[in-house]
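To start, the structure under review is shown below, and the notes come after it.
Apart from one protein chain that is not included, each protein chain of the complex appears where it belongs.
Moving on, here comes chain A:
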Amino acid sequence: MAQMTMIQAITDALRCELKNDDNVLVFGEDVGVNGGVFRATEGLQKEFGVDRVFDTPLAESGIGGLAVGLCLTGFRPVPEIQFFGFVYEVMDSISGQLARYRYRTGNTFNMPVTIRSPFGGGVHTPEMHSDSLEGLMAQQPGLKVVIPSTPYDAKGLLISSIRDNDPVVFLEHLKLYRSFREEVPEESYTIPLGKADVKREGTDLSIFAYGLMVHESLRAAEELAKEGYSVEVVDLRTISPLDIDTIVASVEKTNRAIVVQEAQKQAGIAANVVAEINERAILSLEAPVLRVAAPDTIYPFPQAENIWLPNYKDIIETAKKVLTF
């Protein structure tokens, strides 16, 4: 096994699938010779040729349309949207077209597309590069939305996404690309979509999180352990559909829960998780389920970013409210 960063694990997953299936095509802005602005597609054009890994004109809607048309001719496209803040330019292709094709055609066509895109804050980007817009995607029926938090998960989930016969939006947190390495098998493996993962077991409180916030939650759990609290951290991994079974099982065990998201609080994934817990496990609860999220402003200018983004201290504060309720 090799030690890999998340970006290396992603490149490795793309390589596995380009090898595995001739219908897999990787394309987007600067993904060819340049290997992508974050090097997610490093070396792939050289290895698989310009027919399989190629640069497109700079137009996101065109990239989305290309994906739809390529599916109609039997391909399995893996387009990259250079930054997820640019998704507004391709919303019709994603929500109006890809997500609806199977449904619109009564199961006669399907769209096995995986849209990869970096998102997330904390790296001082210009405007429209860091926003957490996963809620927009999760609100659209017909899409699966996957957000890995570790290199190992990233590889297995990306391979599953590419093999899935329905459209998947695969979001890669910018700050996790190179933040740490872990052991990642060099061979191909899959992690099922729609399955959460208990990243740390505990008995007093469940923290549900995804993306970068999994790591902030783990740090909070570590600190809380020093004070004698046993905290479970559940990485949702797929935010649409949610893994209800794992969420409910965890709440039934700990009887207390908080949900953490990097996105603004309004109309978010966390609210959805809270609602599911209320509908399915309210009698297990010893305290209200609270949320940790960013304030409901537009994503901040870089100088305010570190205060604006939720961190482990915010999580500890909210966790204590629930633990001592």
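As a convention for this text, a contact is a pair of C-beta atoms (placed from the backbone, for glycine too) under 8 Å apart; a residue touches a chain by one contact, two chains touch by 3 or more; residues count from 1.
Keep in mind that, in the parts below, contacts and distances are computed from a predicted model.
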{"item": "Candidate names \"NADH-quinone oxidoreductase subunit M\", \"Cytochrome c-type protein\", \"Cobalamin biosynthesis protein CbiM\" or \"Pyruvate dehydrogenase E1 component subunit alpha\"; UniProt protein name, chain not shown", "value": "\"Pyruvate dehydrogenase E1 component subunit alpha\""}
{"item": "Contact partner of the left-out chain, one of A:28, A:85 or A:194", "value": "A:194"}
{"item": "Contacting the left-out chain in the complete assembly, out of A:2, A:33 or A:72", "value": "A:72"}
{"item": "Among A:186, A:222, A:245 or A:317, residue touching the chain not depicted", "value": "A:245"}
{"item": "Chain A residues touching the omitted chain (full complex)", "value": "25, 51, 56-57, 59, 61-62, 64-75, 92-93, 96-97, 102-110, 141-142, 144, 164-166, 194, 241-242, 244-245"}
